[in-house]
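Note that one protein chain is taken out, while the other chains of the complex remain in position.
Which chain is which? They are A and B, in the order written, and residues in each are numbered from 1.
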Amino acid sequence: MTAIPDTRPKMRGARFLQSRGMRRFFRHKLAVLGLAMITLIAVACIVGPWLLPHDMLDIDIRGRFSPPLTDTYLFGTDEMGRDLAARLFMAGRVSLMVGVAAMVLSTVVGTVIGLLAGHFGGALSTALMRFTDAFLCFPQIFLLLALAAFLEPDAMMITIIIALTSWMEIARIVAAEIRSLRERDFVTAARVSGASHAWIMFRELLPNAAGPIIVAATLTVARAILIEAYVSFLGYGIQPPLPSWGNMLNNAQQYLDSAPWLAIVPGVAITLAVTSFNFIGDGLRDALDARSDMP
Amino acid sequence: MSETPMIRTVDLAQHFPIRKGLPGRPGAVVRAIDGVSIDIPRRQVVGLVGESGSGKSTFGRAVMALDPPTSGRVEFDGTDLSQLSRAALAPYRRRMQMVFQDPFSSLNPRMSVAETLGMPLRFREGGAGRSERRDRAAEMLEMVGLPRSYLDRFPHEFSGGQRQRIGIARALMTSPDFLMADEVVSALDVSVQAQVLNLFARLQREMELTMLFITHDLAVVGHVSDIVAVMYLGRIVEIAPTRALFSGPRHPYTEALLSAAPSPVPGGARKRIILEGDVPSPVNPPSGCPFRTRCPYAIAACAEDRPALAAVGPDHRSACIRTDLDLMPATGRRTEAALEGSPG
Partner (left out) sequence: MTERLRVQDLSVHFRSERREVQVVHDLSFTLEAGRTLALVGESGSGKSVTSLALMGLLPPPPQSRTTGSALLEGRDGADLLGIPESRRRRLRGDRIAMIFQEPLTSLNPVHSVGAQLVEAIRSHRSVSRRAAWDRAEELLDEVGIPEPAARLASFPHELSGGMRQRVMIAIALALEPDVLIADEPTTALDVTVQAQILDLLRRVQERTGMAMLFITHDFGVVADIAHRTVVMYAGRMVEAGPTEDILRRPLMPYTSGLMASVPLLETAGTGRSELATIDGFVPDPAAPPAGCAFHPRCAHNRPGRCDVPPIAVEAPAPDRSIRCARWRELAEEVR
């Protein structure tokens, strides 16, 4: 089944190609759902705290452990009578921010290492990829806990720690992609023209590897959010009173019988955010995968 | 003919290790090219023909100084390129350019035609300004028969033939002296192939280019070249002016290639030499003559020494010890129909 010619009309303009990718993305129903969900969560986290009648630090002693939808408490209150919705949205700001910042950082590190290893090959590539493998061998959670116990865990530090333990996959993806792109004739053409290494890496190779990098980066956000939740749940992550979805869960575990919503609400938030990012990643993979351009 | 050739290769060899050897024991090595010495005279087209695995593309890359040779050297206009650093090579890069086989992988899909064409000028000393690059790019597009309105388009908007023209325009941006073309028409439909071959012929004439034209297609090589070199298993087995090679091959492999190539000229009793088996592995080539395992004329002596390229006629050299053979020319099966259309 190799010989069926492409009977689709010829593409006109780069914009059309992009829009074709976008069309493929929007045909992916779960990805669209994920995108809608993430937008909703992000908007809620950004503007939510201003719209709610309570500040996340307001204490209402008489209203402790109110279940969801009591009075003006959308998601109820916690053991100190603080508004759970306000806390959830503020926590969401922290968790999403940590997730996105960790993604940016690990993508930059992973891309640079992958690009160098893929482009130069030889001993440098071997050294960089063995270094990457060494990082991969380390159980991430233990590394995180060890580092967090050792260092002062604030949001910035947690972000850096997560990034340092999750760049390896991107590095490997980028290195493999660059290695195959490097063999393409247009790269040889650039060499023949006397192009510098920097030009070849950043103008010839990197733009053509953008698809897989974007997909991996999206999936990394999901993982970073999850990792932040783990670590904070175990008490080594974001420290109260600054809320994060993870430490809200940590706090909730003692009241699991009496006030289950304290665990359910942040739990659902984490699940929704993580699955949404994963759906978006899947959709982007279908939309950006060059192979699906073939007939 | 005392003029320095544009390109001279001296005993050029390129060996690729395929397995790492244990310490003290050498690993296996692919002898992709093994001692190739040829001259490419100025303003001439040398056609290099061979089957897959013959090493013809490796030779092309070595001539372009893309991979450092295992041994031997490439001289460009009298200068040994293999001794030069990346920086020292740069001025030579401008004078030697190449065109690629695959029109789909030879253009960066993320760059506009203007950017792609402008690149060779960007990296020369001083660098050319944006408008200068654009003007030159437009000029070269017209030179290869494309409108200048294509400057701001992207590769995916073009057909294979158009892309190949863009690739040729890119190679001409720096007004090179030497052009290496590796299987540039094999991915194209025949009607488009003819357009591109005509374009090459015109450009070569107008710009007085020296060319190395690599292909597996004998008819194409016969059409474009002044001199044809036949390669087998990493070695040149025969080299001669085109007419001489096609009308009086002196190496049995050349004869076999000529007789195997299908021709659409109808009728004409044709004798086919059908070679047995496949090309041997370049990892351990046969002793003596590399072609002897498939050669219909092989004798015991062929296994002994590797035959050197020896003169068998004016500018005609062949690496075969059986100089007694009377081999069949391509034109031997020429029919009246073909004769009518060709002089001599």
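Keep this in mind: a residue touches a chain if its C-beta (ideal position, glycine included) is under 8 Å from a C-beta of that chain, and two chains touch if they have at least 3 such contacts.
The structure presented is a predicted model; accordingly, all values stated were derived computationally and were not measured.
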Which residue from B:81, B:99, B:114 or B:256 sits in contact with the chain not drawn here? B:256
Any idea which of B:18, B:88 or B:201 touches the chain not displayed? B:201
Touching residues (missing chain, whole complex) on subunit B: 51-52, 159, 161, 189-191, 193-195, 197-198, 201, 216, 218-225, 228, 241-247, 256-267, 272, 274-275, 277-279, 330-331, 333-335, 337-338, 341-344
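Here, only the chains that are shown with their structure count from here on.
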Interchain centroid distance [CA atoms averaged], subunit A/subunit B, Å: 50
Flag every residue of subunit A that touches subunit B in the complex, lowest number first. 10-14, 17, 184-186, 188-196, 199, 203-204, 207-208
Interface with subunit A, subunit B side, in the complex: residues 64, 66, 89-90, 93-94, 96-98, 100-102, 105-111, 116, 119-120, 122-124, 153-154, 156-157, 167, 170, 174
